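A short worksheet on the structure shown next.
Note that this complex is displayed minus one protein chain, with the remaining chains in position.
Just so it is clear, A and B label the chains in written order, and each chain counts residues from 1 on its own.
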Amino acid sequence: MLEVKDLHVSVDGNEILKGLSLTINAGEVHAIMGPNGSGKSTLSSVIAGKEDYEITSGSVTFDGKDVLAMDIEERARAGLLLGFQYPVEIPGVKNIYLLKAALNAKREALGLGEMPAPEFMKLIKEKIAAMKMDASFLQRAVNEGFSGGEKKRNEILQMIVLEPRLAMLDEIDSGLDIDAMKVVADGVNSLRSEERSMLLVTHYQRLLDYIVPDRVHVLVDGRIAKSGDAELARELEVRGYDWVLEESAA
Amino acid sequence: MSTQEMEQLVQREYKDGFVTNIESETLPPGLDENTIAFISNKKGEPEWMLEWRLKAYRQWLKMTPPSWAHLDYPPIDYQAISYFSAPKRPEDRPQSLDEVDPKLLETYEKLGIPLHERAALAGVAVDAVFDSVSVVTTFKAELLEAGVVFCSISEAIRDYPELVKRYLGSVVPQADNYFAALNSAVFTDGSFVYVPEGVVCPMELSTYFRINAENTGQFERTLIICEDRAQVSYLEGCTAPMRDENQLHAAVVELVALEDAYIKYSTVQNWYPGDENGVGGIYNFVTKRGDCRGDRSRISWTQVETGSAITWKYPSCVLRGKDSIGEFYSVAVTNGRQQADTGTKMIHIGEGTRSTIVSKGISAGRAEQAYRGQVKVGPRAKGARNFTQCDSLLIGDQCGAHTFPYMEIGNSTAQVEHEATTSKIGEDQLFYCRARGISEEDAVNMIVNGFCKDVFQELPMEFAVEAEALLNVTLEGAVG
Partner (left out) sequence: MSEDVKRFLDRLSERSANRGPEPSWIAARRQAGAARFEALGFPHRRVEEWKYTDVRNIARGDFVLAKEAEFSPATAATLALPLDAHKLTFVDGIFAPRLSDLADLPDGVQLLPLSQALENNHEAVGGPLGRLTGVDFSPFAALNTAFMEEGAVLRLAPRTVVEKPIVLQFLSRAGEQPVMSHPRILIEAGARSEATVIEHHTGEVAAANFTNLVEEIMLDRGAILTHYKLLESPEQDSHVASMHMELRRDSRFTSFNLCLGGGLVRNDLVSELNGEGAEVIYQGLFHAQGRQHVDNHTLANHNSPRVRSWENYKGILDDRARGVYNSKVVVKRDSSKIVAEQHSANLLLSDRAEIDTKPELEIYNDDVQCAHGATTGQLDEEAVFALRSRGIDEQTARGLLTLAFAGEVMEQVGLDVVAERVELAVAGKLPDRYHLAGLVEAAVALNED
C-alpha cells in the first residue's frame, strides 16, 4: 500500500531523513519509535505534504501513485490522513463545518454526492459518542480553547469520520492521561481492518500496550536502524534507545 | 501557498455588474442652485425644504474635500455628474409591486433581492431606490397598521413634514462634512422610518440601492426615528452595474433613538469595485450617524463591505442618553485596487454609556484598507466602557492594512480597551484543512469566514447567509 524508498529530506539545509525506506501493507499497523530529534515526525509530515521540507531524493508511493506529486488535499482524499501532534486552532470555524467539508470533499473525490444532512448528523452523533465527547464540541471552533486531551480526541474523531486508508498518528499519546489514552486507543483500534493501515509515531512504548503494532521500527539519525515486532517495543521500554544507537554505530 | 496562487485565488468577477435597460429621465451633468431647484421642484417639495437644501449648498461651496483619509484618488469633478435620474416619469410611479416595470423586478431578481414573493416569505418590508428615486415600498399598509411609517424620504417630506423638519439634519448637520453638505443640497431619495412609542416593528425593514444610469451620482438620505421603547431592524443592500467611469455615491443616514429604543442597522454593500486595474467603480463617501438621545437607548451598526472602488465611511454613535449603548460590527473586504478607509466613532457623553467595536478587515490583491476609529469619553461619561477588537488579514504581499485608532479619554472611571492584530492567513491552518482533504479555496473561505464570525452573527439571519456567500464570491478564484 505505502512504499517509501530511500527518502532524503532536509529542512533549511539540514538533512533530517537520510535514506529512509519503509513498506506498509494493507491491514498492517506500524509503529515508528526513536529518540527525540531522530526525524520521526518528519516522515509523517512529509507524507501528508507539509511544505517546509525539501525532498532531495527518494520516492513515496501509495497504491503505486506518486504521493510527492500530489497536492495536500489530494493525498487526504486518497486516504492518507495525518493526526497532528499539535493540532492548530482555527478561530471561528466550527468543528462541524470542518468535518462536513472534509467528508464531502472526500465523497466528491470518490464520485459520491454530498451526504444528506440527516444521515450526516446521525453519523457524527454516533462517532462523537464513540469518542466519549460531548456534542457541544461540534459547535465549538476547531481546537480553540481545547485542552491537550480534547485536541487529540478531536483528531481521532476526524479519523473515524473520514475513515482513511492509511492513518498516520503523530505522537497521538503525548499529553494524555491514562483514561484519555484509552479512549484514543479505542478509537484507533475501531479503525483497524483488513483494508486499513496505520503508522504510529511515538516516543514511548506506553501507547503500544493499547494499540499493538504488527511492526516496530526504530528511527535513528534519519534511518531505520532496527525493525521487529511488538516485542521490540517492549525491549526498548526496558533497555532504552542506547543499545540500538550502539548497535547501529557498530 | 505561494503568493501567485493566493493572487489567483482572490481574483474574482463582480456578479452584479449588469445594466438594466429601462427608460429613465436623467438631468444633464452639472451643479448649481438651479439644479437644486429642479430636484426640489421635481419632487414637489415645499419651500422650506428647498431653502434647507440651498443653505447646505452655499455652505458646501465654502468647504474643501477631506484629505486626511488613507485614500488615493483623482479630484472629483462635481460638474461632470448628473444629479438626478429617475426610471420613467414620476407620474407613472408604481403604487404596488404588480405595477413595477418587469425589467426592474428582473434586476432585483438577478441581485437575489427578496423583493417580491421572497420578500413576503421572508417577512421583510422593502424599499427600493433605483438611481435617484424610490421605486417601490412593500408592506406599507401592513406596517401602517402597526403604526410604523416606512416610506421614501420624498413621501415623508410631503406626508410627515413636522417629523422631517424636526429630525432631518439633527444628527448630521448640513455642514457636518464636505460630502454630507453635498448630500444635504442634492439628495434625491432614500428611506424614512418612524416607529412610534412602544412599538416593536413587526418585520425587518430593508432598502436596496442601485445606481444604474451612467454618469449619475446617488445621494440618498435615510432617516430613522425610534420613539421611546420602540425597536426596528433595518437592512440596506447596495449594488451598481459595471462601468468604466467612477460613479459617486454620497449618502447620509441619520438615526435617532429615544428612551429605551433600539435601532439595528445592517448594511451589505456591494457597489461595483472597478476592474482589476482599478478602472471604474463606485466612490462611496457616506456619513452615517446614530444619536442615542434617550436613556438606555441602543444603536447597533453592522456592515459587510465588499464593494466600491473607494470607501470613506464611519458609522458612528453619539451616546448621549444615560446607559445608552453603541455597537459597530464590520467586515470589510478589499481586493484588486480597491481602497477603503472605514471605521467608526463612539462618542461617550452620558453616564454609564457602553460601546463595542469589532472590525475585521481583509485585504487582498493590490488593495489598501484602513480602519479608522475614534473612541471619545467626555468628562461627564462616568463609568463609560468601550471594547475594541480590530483585526486585519492580509492575502498576498501587494496589499496594505492599516489601523488608526484614536482614543480620547477624559474620565477617570472610564474603561477603554483596544486590541488589534495584523497577520496573514495561518499557513498551519491552511495545511490542517487541506490535510483533511478540503481544497485550498474552500479552506481559505472557511478560515476567512471564521475570522469574520463575530460580525456575521450580528446580521439578521437571512442576510448572514447572503453575506457569507458574498464574501466567498469576493474571494472566489482559480485554484486547482
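Methods note: a contact is a pair of C-beta atoms (placed from the backbone, for glycine too) under 8 Å apart; a residue touches a chain by one contact, two chains touch by 3 or more.
Predicted model only: the values in this text are computed from it and were never measured.
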Going by the whole complex, the chain not shown touches B
Sole touch to the unshown chain from B:42, B:55, B:158 or B:402: residue B:402
The listed residue (B:37, B:200 or B:420) that touches the chain absent from the view is B:420
Across B:287, B:392 or B:439, the one contacting the chain not displayed is B:392
Omitted-chain footprint on chain B covers residues 68, 379, 392, 394-424
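Going forward, only the chains that are shown with their structure count from here on.
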Chain centres from averaged Cα atoms put chain A and chain B apart, in whole Å, by 48
Per the touch rule above, chain A residues touching chain B in the complex are 48-51, 71-73, 75-77, 81-82, 84, 87-88, 90-93, 97-98, 101-102, 105-106, 109, 141-142, 158, 162
In their shared complex, chain A is touched by residues of chain B numbered 426-429, 431-440, 442-443, 446-447, 449-454
